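So the structure is just underneath, and the comments pick up after that.
Take a look at chain A:
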Amino acid sequence: MNLALDIFTVSAVSAGALFFLAGTVGLLRFPDSLTRLHALTKVDNLGLGLVVLGLLPQTNGLFGALKLVSIWLLVQLSGAIVTQLIAGTVRRRGSNG
Partner candidate 1 sequence: MTIFAVFDIGLVVLILGIAVSTIAARDAFAAVIGFVVYGLLLSIAWVRLAAVDVALTEAAIGGGMTGMLMLGAVARLRFAGGNDISISLPVRFATAVLCALVAAGLAIAVLSPPDAIPTLAPMVMENLAQSGLGNPVAGVLFVYRALDTLLEKVVLILALLGVWSLAPDSVWGGIPGLRVYARRSSTLTFLAQLLPPVGIVVAIYMCWVGAKEPGGAFQGGTVLAAMWLLVMIAGLKRVPSIGQPWLRPLLVVGPVIFLAIGLAGMVLANAFLAYPPGYAKPLIVAVEVALTLSIGVALGLLAAGPLEQAQQQ
Partner candidate 2 sequence: MPEANVLPDATTTDGALLVLAIVSPAAGVLLSFVLGGQYAERIAAVLLPSGLFLASIIFVDVWRSGDRLIYIVGDWTPPLGIALRADGLSAAMMMTMAIVICAVAIFALADFGTRAGSAEARAPFAFWILLMAIWGAMNMVFLGGDLFTLYVAIELLTFAAVPLVCLDGRAETLQAALRYLLFALLGSILYLVGTALLYGSYATLDIVLLSRRIHMEPATLVAAALMTIGLFAKTALFPLHLWLPPAHAGAPAAASAVLSAVVVKGSFFIVVRLWFDVMPGMLGPAGAQLFGGLGAAAIVFGSVVALQQQRLKLLIAYSTVAQIGYLFLMFPLALDTVSAELQSSGALTGGMLQAISHATAKAAMFMAAGIIYAVLGHDRIAELGGVARAIPMTIFAFALGGVSLIGLPPSGGFLAKWLLLEAAVATGQWWWAIVMLAGGLFTSGYMFIVLSRAVAPSGEPLKPRVAVPRYQEAAALALALTSLLLGLVAFGPVDILQAGRLESMLVGPR
């Protein structure tokens, strides 16, 4: 049981780390600010989500798990908002402002 959980953690966290790498590659390669926003918020949020998922079995108690999930939810929220705000700025001023 313990081993299974550990394997789950390792695989989920590894997947999360890979998404972070993908996000960075996206930032590096995407041509303009709007597409780069996708790389930053969507991909990285997925990465964080996988890391949180992977760490859930390692936490002790419901409260700790709840806190982890709420961190992810908060980042989701702020990712969505930040994307909107920055995209709005880009639209008003052009992408090189």
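If you want to know what made the cut, all candidates are chains of the complex that A comes from, given by their letters.
To be clear about the criterion, a residue touches a chain if its C-beta (ideal position, glycine included) is under 8 Å from a C-beta of that chain, and two chains touch if they have at least 3 such contacts; residues count from 1.
All of these numbers come straight from a predicted model, not from anything done at the bench.
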Review point. Which candidate among 1 or 2 is in contact with chain A in the complex shown?
Key: 1
Point to revise | Of chain A, residues touching candidate 1 in the complex | key: 70, 74, 77-78, 81, 84-85, 88
